[in-house]
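Below is the structure I would like to discuss, written out as C-alpha cells.
Shown here: the complex without one of its protein chains, the others still in place.
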Amino acid sequence: MIEFFGFLAHQAPLVTVLAPAFGALLVTLFGRGKAEAGLPLALISLSLSSVGAVVTLFHVLASGGELRYRLGGWAPPFGIEYRIDALAALTAAAVVLVGLVNAVFSKTRVAAEAGEKAPFFYTLYLFLLAGLCGIVFTNDAFNLYVLIEITSLTSYALIAMGNRRAALSSFNYVIMGTVGASLYLLGVGYLYIKTGTLNIDGMRAAMAEAGIWGDASITVAFILILVGLWTKMAFFPLHGWMPNAYSYAPTAVGTLMAPLMTKVMVYVMLRVMLFAFGADFSYGGAGCGDIVVALSTVAIVAGSLLALARSDIKKMLTYLIVAEVGYMVGGAWVGNEAGLTGAAYHILSDAAMTFCLFMAVSIIVLRTGDHRLTAFTGLFRKMPLTMIGFTVGALSMIGLPPTCGFFSKWYLVGGGIEAGRWDYVVALLFSSLVNAVIFFRIFERAYFGEMDEPAPAGDDADSRPSQPLERVPWSMLVPLFLAAAAVLLVGLFNNTLAGWLRAALAI
Amino acid sequence: MEPALASFLQEQIVPKFNYWVYVVLMMIGLYAMIAKNNLIKKLIGMSIFQTAIILFYVSVGAKDGAGIPILDHHTYEHALEHPGDEHIDRDGYANPLPHVLMLTAIVVGVSTLGLALAIAQRIFTSFGSIEEDEILEKLQPGGHD
Partner (left out) sequence: MKLFGLIAVIIVGALLLSATGDFPDFGDPQSPASASPLSTHYIEGSVYETKVPNLVTAVLADYRGFDTMFETVVIFVAGIGIIAVLRAFGTPAAELPEGGGEEGDDDLIIRTTCNLVFPVIQVFALYVVAHGHHSPGGGFQGGVMLGASYILLALSCGLPAAKRRLGERQTIVLAAIGVIVFAGWGVACVLFGGNFLDYAALDPIIPGDVQMARSHSMLGVEIGVAFTVTAIMFVIYANLSTRGRLRDGL
C-alpha cells in the first residue's frame, strides 16, 4: 500500500501535465458538435490534474526542496528531466486551479460564444493548460521552447475564435509572439554553442567550469532570452499585443489568459535568471540590473497612467496587468531576497486578483451590455453579489490588507528599499495611488449612481456583447467568490507561502 | 585591399560565414514583419525569420569532414556483434542534436504559419482587406487602441 502511494506521489507531476492533455484528446474523439460536449471531460481531467498538482506540492515540501523526474528514464543531460521546487509546484497548482474554476465559470459562455465549435475550444483550452504546467516543471531549455509554442499556438487560436477584432489582435499576437519565442530559441542556441548542453542546471555548471562569463555571446544570449520572455509577458514597451488580445477574446479566454500567461512567463524569467545563468551573473556579470529596474519603473508608471486614461473596463484592466508585470520584473531584478520573494509571491497573488477582477468585469459587461466605465452606474444596488467579488479584487489591486496585493507590495517595497532603488519604490507607491483613484472612482459611480460627467466617448461595437444576459447564473458567481476567497487566503497565509518561496529561491 | 579589412575578413567573416548569413537573413525577416503593411508579407517575413534560426542551429551541428549522423552499415553491424568494443569515431558524424532540435523548430514553424494564414483569411472575410492601414480605417472611431 505504502509502495503504491509512493508510486502515485512519484508520478504526480506527470498526472498534472498529462491529465489535461488526455482530456483534450478524448474531447476531440468524443465531442461531436454538441455545444457542451467537452465540459464534463474538461472538468474531470482538470480535477485530476489539480489533485496531481496538490500531491506534487506536498511531496515537494515533504522531501525538502525539490523533486526530479527523468522523462524516458535517461539521466540528464542526455534526456529531459523535470525539476520541481516549491515555487514550481505552487505555480502549477495555481495554473490548474484557475483552469478548473474558469471552466466552471465559462460553462454557459462557451456554449453561447463557441457554439458547435465547443469541443475544439475545450481541446485548445486543455492543451493550453497542459503546456503551462509543462513550462513550469521542465528543466530543459529546449523543451521549454516547445511548450511555450504550444501555449502560444493554442492562445492564438483561442483568441481568434472571438469576433473580427479578436482575429485582428490575434494576428498581431502571432507576429509579436513569434518574434519573442524565436529570440528565446536563438538565445538558447547561443548558450548551446558555448556550453554544449540544454539542461538548465547543466548550462550554469558548464559556464562556471569553462569560466566564460565574460564572453560577449553569453551576454547576448542573456539579452535575447530576456527580450523574448519580456515580449511574451507584455513588459512595457513590448506590451502592444496584449490589451486588444485580452479584451476582444471570447470571455472564457480572457479570464483564463489574463491571470496565467504573463505570470508563467515571469516564472520562466526567474528560472532563467537564477538557474540557467545564476544569481552572480544575472545581478553582477551581465551588468544590466540597474537598467532593468529603471525599465520596470517606467513600465509601472506607464501602465498605471495608461490604465487611468481608459474608459473601456477590460482594456483598463489589461493596462493594470502591464503595471503588475513591471512590479514583478522590478522585484526580480533589485537583486535581494525580499525582492525575489516578493516577485515570486506576486505571481500567485496577481494570478488570484487578476482572475477575480476579470471574472467580475466579464459578468458586468455581459449583464449590462456596456463595456465602458458607465456600466458601473448604481451597480452596488443592482448587482450586489458581483460587486462583492469586484471589491475584493479591487482592494487587492490597490494594496489594502488583508488582501494578497498588500503583502506582495510589502515584500516588493522592502526589496526596493533594501537595494536603495527609491525610483522603484516611488513607482510602486504611485501605482497604488493611481489604482486607488481608478477604483474609488468606480466605487463612487457604483454607489451613488449617475455621475455629472460627460459619458466617455468611443462606443466600440466590437467590445459589446451581442445580447446582454437576462440574469447572472450561479455557475458564474460561485467561481467569482472562490477567486475572491483565494485573494484573501493567499493574503492570510502570506507568511507560510513566502517561507516556502524563500527556501525555493535561495541558491 | 586594406590590410586591416583583409585580416578582419579572414578572421571574422570567412570562418564564421554561416553566422553572418543567418543574421542577414533574419534581419530581412524582421524588417518585413515590422515594416510591411500587407499581412501576408508579414507572414513571409515571419517564415524567413524562423528559417534563419534553423540555419543557425544546423550550422552549429556541422563538423569538417563529417558525414550525416547515420551510422553506415558496416559500423552498425560491427557495433551489434561486438557490444563492448567502442570503435565509433565521434569526428566522422555530424552532431545529431541540432538536427533533432530543428526538426521540432520546422514543425513549429509550419504550424504557426498555417494557423496565422487561417487567421489572416478570417481577417480578410470580416474586413475585406489584408492591408493593415485599410483595416484600421474600417474600424469605428474609438476602436483604435
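Read from first to last, the chains carry the letters A and B; within each, the first residue is number 1.
Definition applied: contacts are C-beta pairs under 8 Å (C-beta built on N, C-alpha and C of every residue); 3 or more make two chains touch, one makes a residue touch a chain.
This one's a predicted model, so the numbers in the text were calculated from it and none came from an experiment.
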item	value
Neighbouring displayed chains - absent chain, whole complex	A, B
Option touching the unshown chain, where A:Gly52, A:Pro77 or A:Pro465 are the choices	A:Pro77
Touch with the omitted chain, as defined above, among A:Leu61, A:Val220, A:Ile291 or A:Leu433	A:Val220
Selected residue (touches chain absent from view) among B:Ile54, B:Ile119 or B:Ile135	B:Ile119
Residue numbers in chain B that touch the chain omitted from display	12, 15-20, 23-24, 26-27, 30-31, 34-35, 37, 59-66, 68-73, 75-76, 79-80, 83, 86, 88, 90-91, 93, 95-100, 103-104, 107-108, 110-112, 114-115, 117-119, 121-122, 125
Interface with the undisplayed chain - residues on chain A	11, 14, 18, 21-22, 25, 28-29, 33, 69-74, 77-80, 114, 116-117, 120-121, 123-124, 127, 130-131, 134, 140, 142-143, 146-147, 149-150, 153-154, 156-158, 160-161, 167, 186, 190, 192-198, 206, 210, 215-217, 219-221, 223-224
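In the analysis below, only the chains that are shown with their structure count from here on.
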item	value
Approximate Å spacing (C-alpha centroids) for the pair chain A, chain B	29
Chain B partner contacts - residues on chain A that touch it in the complex	142, 146, 149, 152-153, 156-157, 160, 164-165, 167-168, 170-171, 174-175, 178-179, 182, 185-186, 189, 192-193, 198, 243-244, 312, 315, 457-462
In the complex, chain B residues that touch chain A	30, 33, 39, 42, 46, 49-50, 53, 56-57, 60, 97-98, 101, 104-105, 108, 111-112, 115-116, 118-120, 122-123, 126-127, 135, 139-143, 145
